[in-house]
Structures are given as structure tokens and as C-alpha cells.
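The other protein chains are all here in position, but one chain of the complex has been omitted.
Up next is chain A:
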Amino acid sequence: MVSTVQNTDIEQKDAEHAVVVAMTFKAVFGSDDGDDVYGAGVAFTLLQALQTVNERLLLENPSEMLLFDIILITTDRQQQQQSDRIMSSTRHHGLQIHRFCFSCEDDFTDSLLQNKVHLFLSTDKNETVQAASRGVLSALVDHQTTLCSSQQLKVVFCGDSIVQPDADINAASRQAAEVFSAQLGEMRRRFGALDSPLSIVVMTSSGGRDSCCSALRTLRTRGLSVDEAHCLAGAPRGIILSVLRPHFQLSDGLSGLQD
């Protein structure tokens, strides 16, 4: 049984026009230490960065509706039963979470669809694969995310998957990626080239310059202008990523999730 509860402490976003981002309990709060209040999880800086983007968007235009709408979603029965503690911990940390979705492992992907989630973030690879198989754009967050900036949201698009999409990618997944790209592109356009709270990055891992060029052109047709481009042509990704420090990486298919 799924229940969705609004966080009455903060102003709700207009879900019709917002970019709905769902994050799992584990991503937001990490593990259960048994304390009254949950501690910070790996996605704290990510939450802060999403917040920064919203604040800057509202600065540019106080009646802006294209904002991030953030949902915390539970994905197992145990977490589902901790609704009070989850809500009080959120309050305690002053987190800008707009809604809580208390679901369990059987129906969490249903909740994602019901809430028209545009982007699902989890620390669990299996969860992201499950969500992706139902056509929801998903990405992994891990301990690297804690090292990222809270002042600028950095999103990496994996160029290889844009140019050579997975054979088993379904149409819904492809569409989800395109929709999100367009939304992000729209958001990015609200800011100038410099001093933007949102940075779009393309990284081509195995392909060379022609792959990268294709990826840039494809994203452009989706309405997304890219800030940073890294073309690795087979060079090791880890070290470049440690300098880049993206909050998460997106690909058009499942390949990006199998890193």
C-alpha cells in the first residue's frame, strides 16, 4: 500500500510544470543507526545543489514554475513503517523535500510512475535497473556524490550511450531521457554561460571525437546546450571523474548503470 504525504513545512511545487526527482531513503539518510534522527546520506550535497538551482531560478523569476520537485521514496517495508521518523528527520535537517512516498519493494516502481517521476536516484543498482526497465530515467549516487559541490549541480551525460544506444533500451526509457534533457536544457537557458548553478557535461568514454560531436549534436536537437565536454577515447574514466565531480551520470540506456 503506497501513501504519498506532502511536507507541510515547505512550499509545494506545481507538479505539472516541475521536474520531479525521486530519491530513495538510503540515498538521503544512509543507514539506520537506531538514533531518533537519521543521519545524512550520500545525496545530501545533491539535495543542496538541487535546492541551489531552485533558489537561483526563483531569483531570476519569482513566478518560475520549472523547478525541481523532490520526493523521498522508501523502497522496502521496514523503511515504509518509519514514516514518522522520516518526516521528523527531514524537518530536523531542514531538507527541501516536497513529498514523501511510503512504498515497499513490491510497488515502488508503481509509485514512480504514479508520481510522474522524471528522474529516480538511488544508491542501489538493482533499484535503478528496475526503475529503468519501467521507463523511468534513473541514476546511481554513491560516496563520490558527497564530494560534490552544493553550489552547482553537475550532470554528466554519457556520450557513448547517446551515439550507440543499447539494443535492449525500451521506447519509454528513450523518451524519458529525451524529456529530461529538454527540461534540463530549458532550465539551463535561464542562466548565462558563466556563473550557472547548473552545469551540463558530456563524457565520451570509448568513442573518439566523432562520437563526441554526434553526442553534442544529438543533445542540441533535444534542446540541451552542453557546458563541458570530455572525450576520453579509451583513457581511464575514474581519474577524470574525480576532477569533474559530477553529482550523477545519465545514459540513454542501461549501459551507463553497469559501470
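FYI, a contact is a pair of C-beta atoms (placed from the backbone, for glycine too) under 8 Å apart; a residue touches a chain by one contact, two chains touch by 3 or more; residues count from 1.
Throughout what follows, contacts and distances are computed from a predicted model.
Engineer: For the complex's missing chain, which UniProt name, "Small ribosomal subunit protein mS39", "4-hydroxy-3-methoxy-5-polyprenylbenzoate decarboxylase", "Cytosolic 5'-nucleotidase 1A-like" or "pyruvate dehydrogenase (acetyl-transferring)"?
Structural biologist: UniProt lists the chain left out of the view as "Cytosolic 5'-nucleotidase 1A-like".
Engineer: May I ask which residue of A:L119, A:C212 or A:L250 touches the chain that does not appear here?
Structural biologist: From the options A:L119, A:C212 or A:L250, the contact with the absent chain belongs to A:C212.
Engineer: With the full complex in mind, choose from A:D142, A:E186 or A:E228 the residue touching the hidden chain.
Structural biologist: Counting the whole complex, the residue in contact with the absent chain is A:E228.
Engineer: Touching the hidden chain in the complete assembly: which of A:G34, A:P62, A:G94 or A:G192 does that?
Structural biologist: Selected residue, touching the omitted chain: A:G192.
Engineer: Suppose we count only contacts with the excluded chain; which residues of chain A make the list?
Structural biologist: Residues 192-194, 199, 201-202, 208-210, 212-213, 216-217, 225-236, 239-240, 242-243 of chain A touch the chain that is not shown.
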